[in-house]
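Notes to accompany the following structure.
One protein chain omitted, others in place.
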Amino acid sequence: MLNGEKKIARPLRWAMIGGGRLSQVGYKHRTGALRDNTAFQLVAGAFDIDPERGRDFGVNIGVKEDRCYSDYKTMFTEEKKREDGIEVVSIATPNGTHYEICKAALEADLHVICEKPLFFTSDEVLEIKKLAEEKGKIVGVTYGFSGNQMLLQMRAMIEKGDIGEIRMVELQYTHGFNATDEADKYSAAQKWRVDPKIAGSSFVLGDLSTHTYYMSQLIMPNMKISKLLCDRQSFIESRAPLEDNAYVLMHYENGAVGRLWTSSVNAGCMDGHRIRIVGSKASLEWWDSKPGELSYEIQGQPAQTLIRAMPYLDESCNADERLGALHVEGLSDSWANIYLKFAIAIDAKNRGDQEALDYLVYPDINAGLEGVRWIENCVRSADQGSTWVDFEYEQKTQLV
Amino acid sequence: MLNGEKKIARPLRWAMIGGGRLSQVGYKHRTGALRDNTAFQLVAGAFDIDPERGRDFGVNIGVKEDRCYSDYKTMFTEEKKREDGIEVVSIATPNGTHYEICKAALEADLHVICEKPLFFTSDEVLEIKKLAEEKGKIVGVTYGFSGNQMLLQMRAMIEKGDIGEIRMVELQYTHGFNATDEADKYSAAQKWRVDPKIAGSSFVLGDLSTHTYYMSQLIMPNMKISKLLCDRQSFIESRAPLEDNAYVLMHYENGAVGRLWTSSVNAGCMDGHRIRIVGSKASLEWWDSKPGELSYEIQGQPAQTLIRAMPYLDESCNADERLGALHVEGLSDSWANIYLKFAIAIDAKNRGDQEALDYLVYPDINAGLEGVRWIENCVRSADQGSTWVDFEYEQKTQLV
Amino acid sequence: MLNGEKKIARPLRWAMIGGGRLSQVGYKHRTGALRDNTAFQLVAGAFDIDPERGRDFGVNIGVKEDRCYSDYKTMFTEEKKREDGIEVVSIATPNGTHYEICKAALEADLHVICEKPLFFTSDEVLEIKKLAEEKGKIVGVTYGFSGNQMLLQMRAMIEKGDIGEIRMVELQYTHGFNATDEADKYSAAQKWRVDPKIAGSSFVLGDLSTHTYYMSQLIMPNMKISKLLCDRQSFIESRAPLEDNAYVLMHYENGAVGRLWTSSVNAGCMDGHRIRIVGSKASLEWWDSKPGELSYEIQGQPAQTLIRAMPYLDESCNADERLGALHVEGLSDSWANIYLKFAIAIDAKNRGDQEALDYLVYPDINAGLEGVRWIENCVRSADQGSTWVDFEYEQKTQLV
Partner (left out) sequence: MLNGEKKIARPLRWAMIGGGRLSQVGYKHRTGALRDNTAFQLVAGAFDIDPERGRDFGVNIGVKEDRCYSDYKTMFTEEKKREDGIEVVSIATPNGTHYEICKAALEADLHVICEKPLFFTSDEVLEIKKLAEEKGKIVGVTYGFSGNQMLLQMRAMIEKGDIGEIRMVELQYTHGFNATDEADKYSAAQKWRVDPKIAGSSFVLGDLSTHTYYMSQLIMPNMKISKLLCDRQSFIESRAPLEDNAYVLMHYENGAVGRLWTSSVNAGCMDGHRIRIVGSKASLEWWDSKPGELSYEIQGQPAQTLIRAMPYLDESCNADERLGALHVEGLSDSWANIYLKFAIAIDAKNRGDQEALDYLVYPDINAGLEGVRWIENCVRSADQGSTWVDFEYEQKTQLV
């Protein structure tokens, strides 16, 4: 159970790039990082493409004015000069800028926490991964809801064989907020998401389903996709070639099969993630609209509902518990868990404690790499007429 | 609203083939047909492959002993001799016998009500369809839960444009009762279902998803599949080549896409049917575990839950209402609705009232034909390596 | 499991009084009684206060015209003359007529099935009970939803000690259909319900909560109320002194406490019955909107959802199962169970088989008596300023 007591010797000096006043996700980063003030301290930032607005915003959230920078390059240069300069930076900018900012941050000897999808290509990720290794730095990826501890419960139960051998994997991350093209026209945050130059080769596959794919790997670390088929659509035609809806079929190496549905045109849908893992004996199902509940359905027995923070849960699950049972934890608690693990990873990396790093389950650069691989494989299939393609993994990747 | 008052001049003289003491589905037929005693009267039967048991059973449910026959051929012959002989027969036997019994029944000048999937091939259906037309007889197919009136509500709302243009179709009919092969060994009803000689070319595609496919046509009569892809598995290997799990992707002529999942190895799943139709403005969702509720989710507005029998529902929906709101109707009420429509159709056919027939929405031989077509298309795709195939329709079929 | 095979030697010759074309509950009676045609046959009726309409209706549901009577007295007289005259009659008329019709029926040597609340006073019930005993006849009371078998599951689990010692009893039967006085003005069925001369001393306490109170006795046959307090309101003032909302607090002899809420002004409520029994170890909860599910919540363990017809349920529960799991049973199935037990009780009474009668759990005249007692005690408390009153039982009553 977590109560805010420090897990590392002192909080890390942290900065943000992007995530300013108009950003929705920026607040999630701060809410996660600053939860207990024992993991990170926000000391600098280049919060906005509009420097004035960015400075005003930074001051308003407690950053000193002279450490509110007009751009990330200046920040890296200036902070390097300080004894108390930043140690780690979070990147909450549009996709197309991740690669260059991430590279610059590592070259400035900073640890990096970056929004998903990490970069446009897996080659870019491999290059950055090499750079991070050379620099001895961590690159974390903010699959925010993957910090929900019930996913660790699923992982533990599957590992213990509670559902038998996995047969079917049902993944869904959909919403309906882009059912019309209204936001495409007026919202800056939506405009770039459907612009291939900034968003990359996908819209919802990258924006939504990389979360879900990572969750599936977190839950079932031993399951590897052997081939997949992706069928994607642009129901709002102006979004083409980027998709606002996609179906994926998967075959796994162990003989299991699976499906994923991702969409931003699932009109009226207010449950984002739905994950169901079907085994030979039982199934597990989790929906992010009730994130503290896990459905455990043993064939032939009464269905069970497991509740967050109850003593019958696995230790690995309750280790990330904060508020006690009956007291709903939400997305902000999940981000807090993710960021705490980033801090622990950075601290271990700084101390050269590889054992601690090996043990830690969190979305690291390999998770970022796999997310980009996922998009690449899906887009390749879709572009080949929605046909089956062998799933290309990075062989050296050691996941979770 | 239905209250049992007669819809046709007098009840039809009805017999059953199969559906005896050990049959689960037989009771559903009787429950449906005999609901109000104003549509059908059960006067004869060949209820069991074991004549003794069949006779004992028939007497126990009120059939006169001399009209409990040892086999259907004898029944057809003997009943033909009587002034008060049977007029319509229901076939609740394993799939592989449907064709020959149906043919014999029509040749004996009987109307026919038959279990799904109707026959093994669409050619067989076309032949029987022709015979039925020549004989002036009805062939109905018992897609039992399709009698639930909330499906008609969905149909009415879609027709009125309440959800906009259809974009995505989510179909599911799964359970987990065959997660192990136990029943394959001990249950007669399950044994034949996984024997291609008796079940035909599919297990769950035919046994389960033909229901769902028909429901989708009932709800969206104007939607036509242009191509599909089917990926099927036999998780219990002894079931191969018949599948116990299948995924289907669909493309519709209007640009919509869809998915169907059917399974008897979805461990622990106790919701059979789940249907979600996503339009450009809103979605409709129905689960058979709460058959009297319909979820109507307009993007950007509070989700609505429509409740059976409430005055705000469409007339076509409430026309099949029996018990009033708050009073849950279940599967037996749905079968009652289906059978009542069979009776009305038979009566109209007997009277030569084609207009009434054209107006009536019920699972007729075209619905049976489309079900067989569905299986054929799915199996063809699966057998071609789970690739996309153009959907072959019977051109002359006029659906619902 | 029930499949329609006969439980008694031959169907009973049955008539209805009331329950005609405009009656909602009449159809429920027929749906229950005639479910399998092996328990009852509808051969006569005085269906309507309007003889013409009643005759027309009777013919329409298959009763011979000469046995569609203009009133119950004529029916009793005429049927008595026949060799094949009626043996049992159901009374589905307004409350205020139950007593005299029931008395006349018994005097005509008929078994009786009567709507609830049985009569106006417990003295009337005791008188009729005596008469029934003298006549050797059954008087059954149609607490319709009490036929749902999940209630028997609750009974069995409580008896086995699965929830420990009972501590709290939560009972609710509410709806919102009378939130305004519209129906009071236009609906014949509602008009009499708020007229003390016809409805008796209560509206919702009698019309709704007698069901719930009987269910509570069915589930917990050993729990006796020692005292109660009833607070009732007439939110629509013209209904006074009859209540459209009432709260009851109960103390049980074993130290348990309980609450009941009954209302017809619970605006928007579409779940009628909700029953929760809290024990020292666990709770059981059932809602009639999902009648095939039972929530079993053991303190400190995952909550369980038990599903109708599954093999893990108690034998006594599954004995009343008809359709198999996954296949929702609703209110009509529950009425079928109740009526089947009436038939078995009548048959046992006719045969003088007291042992069978003792074993049978069904709503008999004692259940009717207790319902009237319940109303009497509630009204007495309410009329004494909503103060605690000792609960008056009929000492000789042997329940369920």
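Per-chain numbering from 1; labels A, B and C assigned in written order.
By our rule, contacts are C-beta pairs under 8 Å (C-beta built on N, C-alpha and C of every residue); 3 or more make two chains touch, one makes a residue touch a chain.
If you're wondering where the values come from, they're calculated on a predicted model, not measured in any experiment.
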Touch with the omitted chain, as defined above, among C:T74, C:N222, C:Q299 or C:Q354: C:Q299
Residue in contact with the excluded chain [from B:Y99, B:Y296 or B:F391]: B:Y296
Touch with the omitted chain, as defined above, among C:N60, C:N245 or C:N337: C:N245
Residues of subunit A (touch criterion as defined above) contacting the omitted chain: 3-6, 11, 21, 24, 26-28, 30-31, 34-38, 42, 57, 60-62, 175, 177, 270-272, 288-291, 307, 322-333
Touch residues of subunit B, complete complex, unshown partner: 296, 300-307, 310-312
Touch residues of subunit C, complete complex, unshown partner: 163-164, 167-168, 170, 176-177, 179-180, 229, 231, 233, 235, 245, 247, 249, 255, 257, 259, 261, 263, 265-270, 278-283, 296-299, 301, 303, 385-388
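Going forward, only the chains that are shown with their structure count from here on.
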Far-end chain from subunit B, centres as C-alpha averages: A
Approximate Å spacing (C-alpha centroids) for the pair subunit A, subunit B: 44
Between subunit C and subunit B, distance of the C-alpha-averaged centres to the nearest whole Å: 35
Subunit C residues counted as touching two or more neighbouring chains: 307
